[in-house]
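One protein chain is absent from this view; the other protein chains keep their places.
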Amino acid sequence: MMINPDMQIEEVTLDNVVEKIKDFYDESEWNFITVNATDLGGKLQIDWLFSKYGAKNIIKIFRAQDVSYDAFIPSIVPVIPSAWLAEWELADLFGLEVENAATGVFIAPDGPKAPLRADTKL
Amino acid sequence: MINVILTLLAPIIGGFVYGIERIVKARMQKRVGPPLLQPFYDFFKLMDKRPLMIHSLHALMGIMYFIAEWFALAVLLLGNDLLIAVFFHVIAVLALVIGASSVRSPYSVLGALRELMHMISYEPLMVLMVVALFLVVGSFDIRDVLAYEGYPILRLPLVFIAFLLTIPMMLQKSPFDIAEAHQEIIGGPEIEYSGPFYEALYTGKWIEYIYVFTFVFLFGGSHYWLGVLLVILAFLFINLLDNASARLDFRAMVKFAWGFLIPMAALNVILLALWQ
Amino acid sequence: MGKIVVPFGSQHVALPEPISFLFDTENEIITKVEAHIGYVHRGIEKAAITRFEYNQLPYLTARVCGLCSITHAGAVVHGIEKLMDIEVNKRIDYLRMLVVELDRIHSHMLANGHVAEVVGYENLFMQTFRAREDVMDVLERITGNRVQYDYQTIGGVARDIDLETAEFAKKKLKKLKENVLKVMEFHDSDYTFGLKTKGVGVISKEMAAKYNTAGPIARASGLETDVRAEFDYLPFEEVGYKMQTRKEGDVWARNMVRFDEVLNSIEMCENILDNLPQGEHQVKVKGRPKGETVVRVEAPRGECFYYLKASGKKVMDRVRIRVPTYANIPILKELFLGAKYSDAQAIVLSFDPCMSCTAR
Partner (left out) sequence: MLKMFIESLKNLVSEPETIKYPFEPSPEPKGYRGTIHYNEELCIFCDKCENICPPGAIKFVVVDYETGKKEYNYNPYLCIYCGACVRECPKADEGCLVQVETRTPPLGRSVPKGKELGYFINRIDNPKEVESKWREIEELNIKTKEEYKAYKKAKRAQKAAAKAKGEE
């Protein structure tokens, strides 16, 4: 059986992502999965992923393209209280500046900085 | 003579009791369990370890616990006042509490406080039991109790049941292994002891077995076969209870002791006093 | 009892894996919590996009976690098959479903046993774990190893199941069902176990939805979410899958939901073994993965999510793993406030936490 996820991708920018998610998110209908960053060689693509309860194969993605390494990522914790863990991980593993994020939660203080960036060689 | 031997060999006999208990417990869980001599293997291994201590008072209190425990047993077995034996046992437990609360480890401190909860749960019952035995026999002396012609158990059934249910509190067994609580405070008062000092605590616990089961034996009066039977039944019952219950909260234990066990024993004592 | 700061972890008897909580307690009531995770960060996501090629990924991700290695390998396999346009046959689907469900059984039994252990009920722990041995034997016989199964490969499964093994599995499953019913009865009706678990760590349905909990934890609160019903990766409905929910939302309900699922999984496994379709256990694989996809699979602990991106090279561009425990940590932190310290262990273990998954 081959999976066929219905990925509904909506392009957003870092400035309006919190508002867009606030308008869209209904906690009894949508399940927040995670925040994901993908390094496309110097530029990041950041996805906020949601899935729908009780529906088949529906994945809603808010995607911010071409995010630079020193961009300020807004936090969606006011809308989704469980998002802090995923946001803090972005701060740790990509070395990004995320609103209200503590660092050093996922990697040791003396560990490599921003290991998941494409230019970090380990 | 036998009581002198029993007193002197208490740590060794206690070790055997502990070894048997581990096998019985394992068999109740459908396991094979360790060899009978495992407590002694542990003993020699611990003796071999480097003596590390946190500070001298802490270490002293560990040894004090062992000595006071042995002394309480000696008082009990060598024919003295039962009440004094109970109070020496209090001293032993207090030594443990003082030692445990003198260090900064939160587990040890929590364990010490929980050990106090244990004490306020079972010590009143111990005193009540001794008083009840006095009412039946008319003497606090162990020799008089052991020479008593009747059957104390028949006149003190409620006291016996109450005492049976306090044994888990004294020997740190489920459902009342609250001060030891391995999954919560990792052994509680004993966590900061190591090597020979831990050994003192470990052996002290074996002596406590003898101490507790001597009291059970007393319920048979001069009928020693009944005493032995009671000890074996109590031993099996405690292990069965240990294997058939989860650990309770310390609040539940204090409530159970003061709301159920002590009134029940007191009722027995009051009825006995009125009836005589 | 005054104010005492109790460290729970990173190494603690009750914890199977390193996570650290710092509790401020007053009279053994927890007033403040501080959590530290990531003690076992191994950089698997980085390794997946640098050192390992796409066809080695199932073996790498299987080592994210010891208990749900089948799930992780399966998720990667599903994703790569989607990116390479491989359609597998019915027999492969059924064999994969068989191991996934067996994996769920043994993981759930382990979780329930651990809960019994931390509430101080050693005998129940032993009984639960002994019952679990049967399913371990079945998995060992089918896949050839006890912990690291390495069963799902790109384009099929590692080995076919023969008639003798199927009979062996059926026999063991029958025995397992008896044992599970017995152990479940103990969990269900035991008075002291109930005292420690009923009404402890309650999550309401609203709270479960608000904090986006996953898996048996959400279902024990009555939130109807199960990836097996929400995402088509294997035909679970064909073999008798039913969603199991409970209403209470406490530690006890989480255990019981897991037992309900174990019974459902045993039924599914028996159905699979009875109606195994004919076919090869491997299909031809050609080409390289290209494009992006998401995979959601139901790990024993809840939803396991993979994001895969490839551009036709041997090494993938991005492998993002989000595991069920990761989704459940935010609510776990909330639950501790106001709980008794003696209940904290049962609350943590009822979540069946897997820190090596979370830290990866």
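We call the chains A, B and C, going by the order they appear; numbering starts again at 1 in every chain.
In this section, contacts are C-beta pairs under 8 Å (C-beta built on N, C-alpha and C of every residue); 3 or more make two chains touch, one makes a residue touch a chain.
This is a predicted model, so every value here is computed, not measured.
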For the chain that does not appear here, which of the shown chains does it touch in the whole complex?
B, C
Out of C:140, C:224, C:237 or C:274, which touches the unshown chain?
C:140
Decide which residue listed in C:90, C:130 or C:333 touches the omitted chain of the complex.
C:130
Out of C:71, C:112, C:128 or C:153, which is the one that touches the chain we can't see?
C:153
In the full complex, which of C:10, C:55 or C:204 touches the chain missing from this view?
C:55
I need the residue numbers on chain B that touch the omitted chain, in ascending order.
24, 26-33, 239-241, 243-245
Could you please point out the chain C residues that touch the chain left off the display?
52-53, 55-56, 59-60, 123-124, 127, 130, 137, 140-141, 143-146, 148, 150, 153, 158-159, 165, 185-186, 189-192, 282
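Following the convention adopted for this analysis, only the chains that are shown with their structure count from here on.
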Report the inter-centroid distance (CA atoms only) between chain B and chain C in whole Å.
43
Among all residues of chain A, those touching at least two other chains are none
Residue numbers of chain C touching chain A in their complex, please.
36-38, 41, 43, 45-46, 50, 78-79, 81-82, 85-88, 93, 209-212, 223-225, 229-235, 293-296, 303, 305, 307, 309, 317-318, 320, 322, 326-327, 329-331, 359
Residue ranges of chain C touching chain B (in the complex, touch as defined)
1, 4-7, 12-14, 28, 116-124, 126-127, 130, 190, 192-193, 195-196, 340-342, 345
Seen from chain B, its contact residues with chain C in the complex are 28-31, 106-107, 109-110, 113, 174-175, 177, 181-184, 186, 243-250, 252
